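Could you have a look at this structure, given as structure tokens, before my questions?
And then chain A:
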Amino acid sequence: MKPVLLQVENLKTYITTHRGVVRAVDGVSFEIFEEETLGLVGESGCGKSMTALSILKLYPKPQGKIVEGKIVFEGEDLVRKDEEEMLKIRGKRISMIFQEPMTSLDPVFPVGEGIVEVLMLHQGLSRSEAQREAVRLLRMVRIPEPERRVHQYPHQLSGGMRQRVMIAQALACRPKLLIADEPTTALDVTVQAQILELIRTLKKETKTAVLLITHDLGVVAEYCERVAVMYAGKIVEKADVLSLFARPLHPYTRALLGALPRLDGKRSRLEAIPGSVPDLIAPPSGCRFHPRCRERLPRCSEEEPRLWEVEKGHEVACHRL
Partner candidate 1 sequence: MVRYVLRRLLFTIPVLFGISLVVFLVVRLAPGDPAKVMAGEHASPEFIEAVRVRWGLDRPLYVQYGIWLSRALRGDLGLSIATKAPVLQEVLGRFPATLELSLVAMMFATVFGMAAGILSAVRQYSLFDYLAMVGALIGISVPVFWLGLMLMLFFGLYLDLLPISGRLDPGITLRTITGLYLLDALLTRNGKAFVNALAHLVLPGVALGTIPMALIARMTRSAMLEVIRQDFIRTERAKGLPERLVIYRHALRNALIPIVTVIGMEFGLLLGGAILTETIFAWPGLGRYTVDAVYARDYPAIQGAVLFIACVFVIVNLVTDILYAYINPRIRYR
Partner candidate 2 sequence: MRTIEDIAETFRLLCRNRAALAGLVILGVYVFVALFPWLLAPNDPLKRDLALRYQPGFWAGKEFARFPLGTDYLGRCVLSRIIWGTRTSLLVGVIAVSISTGLGMFLGLLSGYFGGWVDIALMRVVDILFAFPSILLAITIMAALGPGLEKAMIAIGIVYTPQMARVVRSVTLVIREMEFIEAERALGASHARILLHHILPNVLAPAVVYATLSVAGAILDAAALGFLGLGAMPPAPEWGAMLSGSHKALTSGAWWAVAFPGLAIMLAVLGLNLLGDGMRDLLDPRLRM
């Protein structure tokens, strides 16, 4: 078993809006081991993106704030670090790529320039060295004719190619952790597979761990080693991929899986989860899923369940177990 790279302990990130305080991340704990891919799954609005942003402290300021918790990365607590120290971590030891390749690259600079920037900033390379390395990186992400492409502008590239550029930028300094926030949601299905496959191949080369955030369980099944399921700002189940799909324990996880069409011939109705995503300003009492849960007990609306290990490597937060 590889050592722990990132340990998130009881992270709470709250955002102050004029309607109230949004408890986007409300007591989240998980760990990422070196060189593994951890999937973070959940519906829109469950707080998974905000968790990712919290790691690098990229949440909107001054509305957002980490009010509690620890994020221990290679022995250091990131929560205690100030902005100047975080600058040395972002892009260098932990990188992040985002969902919309269309708008995530600066339109007025050639795509190579973005990579050169990172290399010159974090690795102290000279401009010519950085330019050569940029071309090499574009080749690594399988962009054809990288010497030509490196001078082109984002609008001259397709969505898939832009995402590859983002990946090149993110991996340029060989970070230990890559956070990928729904990197393929905005892409065509065929391109999606290519990009995810690319990430999988590259991370082995650069020995990077990946935190893959997605709402697509199919992606999780194919590309992740471990999974954490989030709901309404909390983690409700955490396991390795095989265990989760074989024996989903939390009612929410089971509902999510039930909403997936099956390829094995068994025809059953796709089950929608009744109700809607809870308001994170005033979340439900006790277990946050209880209003929508078919199997709820009276206890579920009073007391919040804690994550505990049901079997080896498989944790769940539910009163039924």
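With respect to how the candidates were assembled, all candidates are chains of the complex that A comes from, given by their letters.
Some observations on this one:
As a working rule, a contact is a pair of C-beta atoms (placed from the backbone, for glycine too) under 8 Å apart; a residue touches a chain by one contact, two chains touch by 3 or more; residues count from 1.
Note that this is a predicted model, so its numbers are computed, not measured.
One candidate among 1 or 2 touches chain A in this complex; it is 1, while the rest do not.
Taken in their complex, chain A has these residues touching candidate 1: 56, 58, 83, 86-92, 95-96, 98, 100, 103-109, 114, 117-118, 121-122, 152-153, 155-156, 166, 169.
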